[in-house]
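Only a single protein chain was left out; the remaining protein chains are all shown in position.
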Amino acid sequence: MARSHIIGGVVAALVVAGAAAAVALVWRPAITAIDPPPPQSFEPALVKRGRELAALGNCNDCHTVRGGKNFAGGLPVPTPFGAIFSTNITPDPETGIGRWPEEAFRRAMRTGVDREGRHLYPTFPYDHFTNVTGEDDRALYAYLMTREPIVAAARPNELRFPFDQRFVVAGWKLLFLRRDTYHPDPTKSAEWNRGAYLVEGLAHCGACHTPRNALGAERAQAAFSGGEADDWNAYAINTKSPAPVAWNADALEFYLRNGWHPDHGTARGPMAEVVSNLAAVPASDVHAIAVYMADVFGAPATPRSREAVVAQAKSGAAREADPQGAAIYTATCAACHESGRQPPYGGINLALSSALSAPDPRNLVNIVLAGVRPVAGERSPIMPGFGASMGDQQIASLVNYLRSRFTREPVWRDLETVIQDARRTQTAYLRTSAGPTSAPADAMQKDKP
Amino acid sequence: MTTLKVNGQEHQIAAEGDTPLLYVLRDELKLNAAKFGCGLGQCGACTVIVDGKAVLSCVTPLLLVEGKQVTTLEGLGTVQAPAPIQRAFMEEQAAQCGYCIAGMMMRAQALLQRNSKPTDAEIRGELALHLCRCGTHTRILRAVRRAAHLMDTAELSPANQESVR
Partner (left out) sequence: MNAPIILDRRRVLAGSGALIVSFSLGGAFAQEKPAAPAPNLPPSLKTAPFLDSWIRIDANGTITAFTGKAELGQGFKTAFQQIAAEQLDVPFASLQVVTADTALTANEGYTSGSHSMQDSGTAILHAAAQVRALLLGEAAKRLELPVETLRTENGAVIAADGRRLGYGELVANDVLHLQAQPDSPLKDPATFKVMGESVPRVDIPAKVTGGAAYVQDMRLPGMVHARLVRPPSYGAQLIECDVAAVETMPGVVKVVRDGNFLAVVATREFQAIKAMDALAGVAKWQENAQLPKQDELPSMLMAMPSRDSIILQKSDPKVVGQKAIEATYTRPYQSHGSIGPSCAVAQFADGKMTVWSHTQGVYPDRQAIAEMLRMPPADVRVIHVEGSGCYGHNGADDAAADAALIARALPDSPVRVQWMREQEHAWEPFGPAMVTKLKASLDGHGKVADWHFEVWSNTHSMRPGGAGCLLAAQHMAQAMPVPPAKPIPLPEGGGDRNAIPIYSFPNAQVVHHFIPDMPVRISAMRALGAYHNVFSIESFMDELAALAGRDPVEFRLKHLDDARGRDVIAKAAEGFGWLRGQTPPRDRGFGFAFARYKNLAAYCAVASEVEVNRETGRARLVRAVAAVDSGQVVNPDGLINQIEGAILQSTSWTLYESVSFDDKRITSIDWQTYPILRFDAVPDSIHVHIINRPGLPFLGSGETGQGPAAASIANAIANATGKRLRDLPLSRKRIKDAIDA
């Protein structure tokens, strides 16, 4: 009898302890709301620094929806678990973060918890932002709190059970959120370290460019081996890079600053907004990122020059070329892509295209379907889309031909399914993405009116 | 020889497969509406409808549209029997030089065929590819809204219905 009491007592204790542990795991205290701080209370220099950091962090890209106001949220981000809508991070007191003290902002960046103590989905990449220093958090806070407050209530997420229960995120964090993953490396230059700090932290490149596991966490052992964003393939940006001409620090820096490179093409899809933001960031920071990433890319064993790549494609140890695809290419694409006119206004020689050499065909399909749209009022590349004039079979035929003609990579499979899916996802993407503010510019014209 | 169906009629076209549809329409079939504005897919003046979707005919080679249904502005109606989109543009006097208008109308027609009640943002988004240098934009938007209204309230004649498929 006593034993059952004892057992009962132990079980009860365990349950209580377990519940307490669970609560301790999940529960976070609310931080008391404050009155929205007046914008004048922030130092202009701090706000300016925050603007640059926000550009590095690409905050506006997720937190602005097409047709909506800056930072007011509402962008649907597709995940394997459903769609998550970005929140309003303007300083509106009721629908934004106007009542957040700096401490709450910092906690959100570090641990992914909002002011009221709710867990935030890691679509907000706090697994990277956790590396941002307190000083940079302070500048970001100053910047955000001095933006125009917009009344825009957060849209409810469209997640499947049980992912719509926020406590699940607590478990995710327990498994995957690592703090202080970034440490300066004394054997490397100051620039490299600055680049590492930015890349691993604010710039959160891995959030797109690193593959994720079944629970949606980045696979640390496969850092930068390729991932995705908004149904675009984010290429591997390490030794597995598919770029026919290898990237180096100079090329990376040029690309990140200008949004294009003659040996690689033009940044499109979600990357277009990233490079548009980087155009507003101090050159030294972009340089640092390029130095660090060049190290991540590494130098390939047998690098091919641009000339070699183009020549090899021309001579084509041609595999069996799809004649229909060949005819479509010659009649439709060659006029721009073999004109000799340089990017960003001329079509890239497809032998140089990463989209064509990557394991994943989606980017090429996305571009063929929807083309490249100009940025309002700016000198911008314009490529027509062919989704309306080409059927799925025609696109598959063309893409197959391009793959075999310009690369030595294995044939892509299941193209018609990819194309059907892409039609759907790209329509949604174009409807919701606000798009870049500035356009890839010819370096000579960049700073001219 | 390529078989091409344009405005409900079949034609045998002797042009090469890489000939842009724009030149086939204008030169082989003597149709005026689709215009050469840039030949680069940047301005929309060449827009026609292929299998219900608006395409830029200047960057669409003949070989892509073999066997498909092509509809041009001429296929929608005539001065005596104008289609709703044509009536709307005439009633709104939505033209200055008029060179861009045929392309605008075909894009709008394709939009209205799949979305009969577009919002202003949707119309603007659809017409984003199209340039007008004279500054007729506000009238064009009014004309598209008017066409939507006309299509909503009027009945298409059977002849028109066939030609826009």
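Observations
Each chain carries a letter (A and B) given by its place in the written order, and its residues are counted from 1.
Simple rule for what comes next: a residue touches a chain if its C-beta (ideal position, glycine included) is under 8 Å from a C-beta of that chain, and two chains touch if they have at least 3 such contacts.
None of the values given here were measured: they were computed from a predicted structure.
From the set B:Ile49, B:Val65 or B:Met105, the residue in touch with the chain omitted from the display is B:Met105, counting the whole complex. Taking the complete complex into account, residues 15-16, 19-20, 23, 26-27, 30-33, 35-40, 42-43, 45, 72-74, 77-79, 82, 86, 89-90, 93, 95-102, 105, 123-125, 127-128, 130-139, 141 of subunit B touch the chain not shown. Taking the complete complex into account, residues 48, 60, 70, 147-148, 345, 374, 376-382, 437-438, 442, 444-445, 447-449 of subunit A touch the chain not shown.
Here is the rule we go by: only the chains that are shown with their structure count from here on.
Remark: subunit B residues 17-18, 40-42, 50, 53-56, 59-65, 121, 125, 128 touch subunit A in the complex.
Subunit A meets subunit B in the complex at residues 67, 327-328, 330-332, 336, 371, 373, 382-384, 386-390, 394, 431.
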